[in-house]
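First the structure, in the form of structure tokens, and then the observations on it.
Part of the complex only, each chain left as placed.
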């Protein structure tokens, strides 16, 4: 097994760097990027909202990929990566689901609307919450890895279907309250800030996953030591 | 002894028959599924204010939510029955291909789900005063298409969760998000059909169902053996 | 073919616990291994590995010439485990006929009847298994395991719950299988019971064989004394 004794604590250098980039991005977003004309300061949420969504997709994609590889390589590190990535993805999705309504209330006048993209995000969140619940419900380590690999892969297969069905659902009966979400034309300053925010979130993702993986490694090692593997497999 | 283990489909058929035999051992297992579906319908009926919401709007939703939940019950049972005295181990040591176990269980579950639907549909028509008539045959098609998807996903996850401590809770948590792309098209197609809209209208939904069935029937059959090898 | 069971450096871990920790041995036709060992030694885990119910963490198990869990191997293995592995809503006969079909036996009904008679439960065969007493359930469980006359029979404490008649029937059956050229592994805590049939005896402890020898020259008394020291 590739676990060692419980390891380093203290601050991960990559986390530090990621944190620095995030701070830079937000300083830029808040003070050096002009507010959007019609939405005003509410639009600043964009710099959290959109990159968080992007990172969440990335995280779930990598979870599925790691699961697929695990099925053939059986390397416990792959499973720990999948676990970490899924958890970070759920956190970022939660951020999207929180910032979205916060933004929506001033802009659309409603917290929530059953638009295809919103609903798709919600279901993605459900699928990966289920993934985390499944992980916590299986004690045996090998079985846990196997089950979650399968769920991760099926979840990836599911996404286009959810998108399609929700999309069809709405185009058939468009809701009057749905605002136009696609038509935000951005000036170049905003775009630069926007990309910096993306970069910052990606760095943050890497940092989170690293920390979370170290935690998983320690947990497995501790588990082995303390319970003689009773909780593991 | 020189014996020839049964082929994949023959073995699946054996497993399905055995499952149905257990199901019908007490003739009441199926009966209670139907009663469950019927009572759910009634609960739905009374939980809404019929003056505010017309029956024609309510019926498709009621139908599909009922099918979904009663289906989950049936699928949970299908593996719960194996794990009680570790009967699943006996299947696994036997020369039956893993895929056959999945297909057999799925087949039995399909019978179960379709059976419940066969009772629930006329009941809904009766309660909600739906004019089924011409829509009947296409509706049956929608139900079969949707059930295939429901059963493929449900059987796979029922197998996975059977060995966990919280099977009853975990199964719906895992399966329901996957049911959404089935329930939405199915309910929409149903609504269109009972509203007397044309079949062509339902077709875009059916296409989605067919695609889902194809992708997930294969994916689940292939995934099932991976859930087993301990 | 000369080896029916072949374990090569078999290891199975549960977390950090090495339940089976490097087992290697082979059994040929007519071999019967009596496997002893204290609670938690890893006997059950070893049998489950050999039956293909668990995947080894490392090492390999071959049965009847094929690596597990190949279908050719599974056709020829029978397993009696701690659990009865029966559908308790079905009758004994239904359980056996179903099993016989799974193995593709030409005449499932006859095979079921034969196995039921061998275990002396034919007269209670039409009752749901749940309504049988523990010993009767164990008989049906054994009948299930041998209905396809396996070439390799893995028996985990098979005498559990059996009365004298049942025990005698089981012993006769194991002996018959062994003499017909099958390979057997019998796990038991009763040295005498185990040695009565065995051609080899092994003692397992903490996942390994700490002793493994032909059964022929063994003196029960002495073996018992040494066993006590070995596992203490």
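Per-chain residue numbering starts at 1, and chain names A, B and C are given in the order in which the chains are listed.
The working rule: a contact is a pair of C-beta atoms (placed from the backbone, for glycine too) under 8 Å apart; a residue touches a chain by one contact, two chains touch by 3 or more.
Keep in mind the model is a prediction, meaning the values are calculated, not measured.
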Chain copy counts across the complete structure file, not just the copies drawn: A x1, B x2, C x2
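Convention: only the chains that are shown with their structure count from here on.
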Chain pair with the higher count of C-beta pairs in contact (B-C, A-C): B-C
Chain whose average C-alpha position is farthest from chain C's own: A
Distance between the centres, which are taken as Cα means, of chain B and chain A, whole angstrom: 32
Cα-centroid distance, chain A relative to chain C, in whole angstrom: 49
Distance from the mean Cα position of chain C to that of chain B, given in whole angstrom: 38
Residues within chain C bordering two or more other chains: 55
Where chain A touches two or more other chains, by residue: 142
Complex contact set, residues of chain A against chain B: 71, 123, 126-127, 129-130, 133-134, 137-138, 142-143, 146-147, 149-151, 153-154, 157-158, 161-162, 164-166, 168-169, 172
Chain A-touching residues of chain C, taken from the complex the two chains share: 13-17, 55
Complex interface listing, chain C residues touching chain B: 51-55, 69, 71-72, 74-75, 77-79, 81, 83-90, 94, 98-99, 101-106, 128-129, 144, 148-149
